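Before we start, here is the structure in question, set down as structure tokens.
The complex is shown incomplete by one protein chain, all other protein chains being positioned as in the whole.
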Amino acid sequence: MVSGSSHLSVKIAGVEFSNPVLVASGTFGYGEEYESLFDLSKLGGIVTKSITLEPREGHPPPRTFETSCGMLNAIGLANVGVERFIKEKLPFLKSLKTRIIVNVAGSTVSEYEEVVKRLNRSKGIDMLEINISCPNVKEGGIAFGSKVKSAYECIKAVRKNSSYPIIAKLSPNVTDIVEVAHAVKKAGADAISLINTLVGMAVDVERRRPLLANITGGLSGPAIKPVALAMVWKVAKAVKVPVIGLGGIMNTEDALEFILAGASMIQVGTANFVDPQTSIKIVDGLSEYCKKKGIRKITDLVGKLKAD
Amino acid sequence: MVSGSSHLSVKIAGVEFSNPVLVASGTFGYGEEYESLFDLSKLGGIVTKSITLEPREGHPPPRTFETSCGMLNAIGLANVGVERFIKEKLPFLKSLKTRIIVNVAGSTVSEYEEVVKRLNRSKGIDMLEINISCPNVKEGGIAFGSKVKSAYECIKAVRKNSSYPIIAKLSPNVTDIVEVAHAVKKAGADAISLINTLVGMAVDVERRRPLLANITGGLSGPAIKPVALAMVWKVAKAVKVPVIGLGGIMNTEDALEFILAGASMIQVGTANFVDPQTSIKIVDGLSEYCKKKGIRKITDLVGKLKAD
Amino acid sequence: MISQFTSSVVSNQKLGEKIFKLTLSSPYISKRAKPGNFVHIKVGSTYSPLLRRAFSVHNVDKQKGSFEVLLKVVGRGTGILSEKSPGDILDLLGPIGKGFSLPQEGKTVMLVAGGMGIAPLWFLLNNLIGKTDKEKLLFFSGAKTEKELLYCENLKDLGANLMVTTDDGSFGTKGLITDLFLKEIKGRKNDSSKLMVYSCGPPEMLKRMSEISKGYDLSCQISLEGNMACGVGACWGCPVKLENGWYKRVCVDGPVFDAREVVLE
Partner (left out) sequence: MISQFTSSVVSNQKLGEKIFKLTLSSPYISKRAKPGNFVHIKVGSTYSPLLRRAFSVHNVDKQKGSFEVLLKVVGRGTGILSEKSPGDILDLLGPIGKGFSLPQEGKTVMLVAGGMGIAPLWFLLNNLIGKTDKEKLLFFSGAKTEKELLYCENLKDLGANLMVTTDDGSFGTKGLITDLFLKEIKGRKNDSSKLMVYSCGPPEMLKRMSEISKGYDLSCQISLEGNMACGVGACWGCPVKLENGWYKRVCVDGPVFDAREVVLE
């Protein structure tokens, strides 16, 4: 399906991708929404919106708000649920000549386990990405994956149940990202993706109300790129695990920054909204860059930052 | 010195300010650098660059880099040291009709204690702001104030030694800002200011090197405003202590967002570089806003966000 | 089918205070767009503003291969767009959304516009003229003041039965357009099933239209707005609540909805 000959191809956790460019969970729906806009098979892979056990209607509006060089969102994991996902959304994704990564979320460890078990029975999935950044009521609103212990337990349970390689997607809202990365690696994560959104907020001064109905939301876009880069660099340096970098990637140069900092692959999120073609422009841009600079394989660039 | 009659006046920890607008540490030098640009007495107060026990030369260049709607800095606490500060810089500050808050930093708790002891002997200081966000070697590069225990211990020690009211300035690079806020309150902080900068990084793709000599730096400016607002809101809601809000405040509306979210006062940082008059424009803007809206005292707005 | 393309500014006409009409060249949109569709415009090349801005298709000119957008300056994005000059190039997504369903024959058609709500209704009206009996075509147009009223002359020229309100009474009846509309509906209580209503305007107005439609069980199609990130149905950032408790996406499931189906706040 995916040819391994190209200078852009990359293999992580035994899965080969035609190029290192993925589209990020929650910003690309179930793929079909972007079908009319470009040839999706050009992507390294598609990460689906987070899938939960039951369908979720999500938070009340407003759910998004634009901030300086970024945006806040509090979608609330609105999704069709795992059963309808498998029946209604997966067939289209399978039909594409690209890798499919299903992003899984839940409110309890057993919900994650159950979703993963149901996905095990489906063909056409290449990997799972486990979103452990959902705020959890038990932990006082602090995200599930922000505490080392619960992150470990969640990934451990998923690992035990998954027939697919798993990517642990980490929250940046932590004191020590390296500590969390170590924990999920130990729990069996085959790769780590970071970062999810930063917790943020905006206020409507006129109405004296939060601009999101959920009060706080997740900050994404170019505003957070420096934070994402620092975390990718720290984790890639400290933990022996493939890192997938994301957060504010808008163009080829941004992608190269993450690759040099240690990311084996990258994801394009908010940029899909700004320009739906961002991801394939980056695929082309990386290819051109390699040719221009005489780089044989993009993987030769991973972590090649001279930082001493 | 400061008249208490104005609708903008505010009192925290027994100190009365003519208005709630301060300029943030590290962005306003020792005050004198901005003397030619406007009447500094119009400010609610000036927070000095962090002062350490010995003079520090700071990090090698490059020390700053502009990012999307923000900037990274790794100045490395370059400052004249407490003795020269008292001799050479404080006299000018004292001569101004505004409140003087001296920001204190150190690498060990005893360094903080020593700086505070020396400042105790000086007149003309109104408050101290304790910067507990300096990366600490012992904690593996994680900032001093990012761990609840070390934050508590540092503030406790300072509190014991300080003859001035103290503000604990918190780092946003933590899993649970409320937990840290509770700890420093318990340790005796009279107020809390947040946020300091987010850890970030930028890469020079051409040269394959970090764009800061220190590799990582602190992200500030409008890019981080949503993060700052969320933290101010959470802390103001959970901890009974005056909160001073900062992070990306560029204009009056931004200031009002922080005040509504629970900040009793605000600080202007990076915006001083963009437009040195930002702070006094905000003072005027708040005054106008109060008049227009028939608000008798700005303090009536603090925490008046309708978030239910 | 939503497509992404560049389009050049043909003209930019100032129609009133902070109100501009941009004519953009696009054979694709001029051919494909239906009343109620919108386009999602990239405002500039910097990251501030970051996201695209949504604008209803205001009219099309199939001959010239161009279309119009009516815009009101409310912030940075609309401010930048209002300064565009002929020849400037814009990146667009469109046409987006489910448009208005055209009225069945014989029905009496009422268009109810509040302020900038006239933008998509003007396109609809232009499609109806000639197909609907003039006496069965009523156009309600409301605005804050006379200055914000658009197209009154043109509407009369087109022969639509025009009813106008302004909040301050500076033109037409003083009051809200929804009040005038309600009065009309009350008068036609018995043949409400013969009416097809179309409406667009500010949130409070559409909320009122939704209440009235539910009260009189009117067939009323309203065009909604909402904060839009992707504009293509992918992000679920633009929901509108339905009577059944679930949400639909304003961008691709709308922006036109049956006023009886949605719950507005």
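Labels A, B and C are assigned to the chains in the order they are written; within every chain, residues are numbered from 1.
As a convention for this text, contacts are C-beta pairs under 8 Å (C-beta built on N, C-alpha and C of every residue); 3 or more make two chains touch, one makes a residue touch a chain.
These numbers come from a predicted model, not from an experiment.
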Using the whole complex, pick out the displayed chains that touch the missing one. A, B, C
Contact with the hidden chain, among B:57, B:206 or B:308, goes to B:57
Considering the whole complex, which of C:13, C:46 or C:104 touches the chain not shown? C:46
Which residue among B:173, B:272 or B:299 touches the omitted chain? B:272
Spell out the interface residues on chain A facing the chain that's missing from view. 68-69
Just checking the interface: what residues of chain C touch the absent partner chain? 46-48, 76
Interface residues of chain B toward the undisplayed chain are 26-29, 33-34, 36-37, 49, 57-58, 60-66, 68-71, 73, 75, 78, 221-222, 250, 270, 272-277
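As a convention for this text, only the chains that are shown with their structure count from here on.
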Most centrally placed chain, judged by C-alpha centres: A
Comparison of B-C and A-C (more C-beta pairs in contact): A-C
Per the centroid of Cα atoms for each chain, what is the distance between chain A and chain B, given in Å? 34
Round to the nearest whole Å and give the separation of the Cα centres of chain A and chain C. 36
How big is the gap, in whole Å, between where the Cα atoms of chain B centre and where those of chain C centre? 47
In chain B, the residues touching two or more other chains are 68-69
If a residue has to touch 2 or more other chains to count, which residues of chain C qualify? 47-48
